[in-house]
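Structure provided below as structure tokens; questions to follow.
Left out: one protein chain. Kept in place: all the others.
Let's look at chain A:
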Amino acid sequence: MRQDRSLLAILVFAVVYAALSLTVTNSYYQLMMTLVLVWATMGLSWNLLSGYTGLVSFGHAAFFGLGAYTVALAQNYFGLSPWISIPIAAVLGGIAGLVVGLPTFRLRGHYFALAMLAYPLALLYVFEWLGYQEVSLPMERVHPAAYMQFSDGRIYTFIALVILVLVMLVTRRVERSRFGLALMAIKQNEAAADAAGIDTLGWKLRAIALSGMIAGGIGGFYAVVLLVVTPIAVFGMLVSAQALTVAMFGGVGTVWGPVIGALILIPVSETLHAELGAWVPGIQGVIYGCAIIAVMIAAPEGLFWTLRDRFFKRAPAAAAEAPPPSPENVVAWSAQRPRRTVGDEVILDVKGLSKSFGGLKAVQDVSFQVRKGMILGIIGPNGAGKTTVFNLLNGFLVPDTGEVLLNGRNIVGRKPHQLCAMGMGRTFQIMRPFQRMTVADNVLVGAFVKAATDEEARRLAADAIRRVGLADHADEIAGGLATRQLRLMEIARALAGQPEILLLDETLAGLGHGEVDDVIAVIRRLADEGTTIVIIEHTMQAMVRLVDHFLVLDHGAVLVDGEPEAVTRDPQVVEAYLGKKWGAYAHN
């Protein structure tokens, strides 16, 4: 239903725009209508990579310029019509995306943005060095239409509109598929996405290739519109900036943002230039800049999101707080910890695991076993190496020595998303929900690793949501959830990947007293249903009621390994790390 509506919106937009362009007879306004579409498409290209993955690119001019030069040079040297060379330009843009992406994705954040900045600048000099300072597309007098040359400017607008609508449909499809969810997951937390089974490098490469294709194609079309290609005009900083500006202004991470941005910014900038340029030369830039600053202050996430939040806000989630799952059980469990029977089958076998960071021995010779169906609690003071152990287990870090056997197979050296596919799920100490996505979509991200089809993924996600007791909240936006629900949602995301063993990193942190009991109840039920659980915590109180077995770490080494009763009575543990109070609690 929602999908149909958004498709309809795109079609309505296209029809209205086409109808509007039919009524425009002034060739200057026609050119403007074409350029709006060109820059909207370029903004969408930028958005596809940077908007969804959050990896800001200052270098989209590289793809754009390659496309423009492909079309210009193909016509000059091979007499190739833009009808053929624009698709070629798109393919070349895609290849350029891969070539750029492979080395550059090793960088993150600002470093990625800066590295991207270098590509168009380098290409600019390369094309100057090659002697292509000015390339003009020859005027075809015999068969102009065969070379995409029309005296009626509206035809350019229609071609641009077809390209834009295609790109919008592609973007929309990406947004709604596992591709888009993977990119959004990368944007929120690349590590978490990796741990949730997403092949982050693979998806990022696909994104930059597709983005490069779009930029290359529209760059080729731009050459047809401008008819003159110069390095500055197509590789210049302004091109990258324009793509970024329309997307940021309109709203990133949505198909409509760049379109809205281009619809407003391009005509405004041009009108200012036309009206004020000859009057007070240069004043147009000042006014334009100030207007952008003002709008960005008022709508920092872009117009689309700000307007949507204002006019289409969903009912706040907190209003209808659902009761915690199975309250009667919670009471029983918190009263006393029933003994659970755990099988003998060892699912995870850790042998002599060590990891140093320079001189700091974060983990030293840690060995332990996890049996199927067990809840293992790893405790220890801050800095004891608990999270490092998790990072070694799920592949974020490679141990210096030791091995980790998952169902008898050594998994050292494998990537997090591969381990996730092998059945190692994990959550994080610091929650990174995908704020703007619904609970269902948040969990869906974790389901793709095990699901062949989107259909199956949705089923797995729904199942995971049900298991943690969030079924009533499935359609709410994650940004509106309470901490307890977010913790449960994170567990559900890990669960959706059908893990055999689930690593929970401080899942109970930051929860109130009653909330801890709710979450404990859920974890116990998961264990009862057959999921093996390893949980890190430094608060002892909740753990003694939850786990079957304790592993106490200190300074990266195992201090005690044993049953809760034994551990909590161990004077070493009690006095040095936990305090006498907790020991007394365990005795009761």
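Following the convention adopted for this analysis, contacts are C-beta pairs under 8 Å (C-beta built on N, C-alpha and C of every residue); 3 or more make two chains touch, one makes a residue touch a chain; residues count from 1.
We take it that contacts and distances are computed from a predicted model.
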**Request:** Look at the options "Class E sortase", "Branched-chain amino acid transport system substrate-binding protein", "ABC transporter" or "Ion-translocating oxidoreductase complex subunit D" and return the one that UniProt uses as the protein name of the missing chain.
**Result:** "Branched-chain amino acid transport system substrate-binding protein"
**Request:** Specify the residue from the set A:Leu35, A:Val363, A:Leu460 or A:Leu553 that touches the hidden chain.
**Result:** A:Leu35
**Fill in**
Contacting the left-out chain: of A:Glu270, A:Asp441 or A:Glu490, that is A:Glu270
**Hidden-chain contact residue, picked from the options A:Glu134, A:Asp309 or A:Glu345** = A:Glu134
**Prompt:** Can you name the residues of chain A that touch the chain not displayed here?
**Reply:** 26-29, 31-32, 35, 125, 128-129, 131, 133-134, 136, 138-139, 141, 151, 226-228, 230, 232-233, 236, 238, 270, 273-274, 277-278, 281-282, 284-285
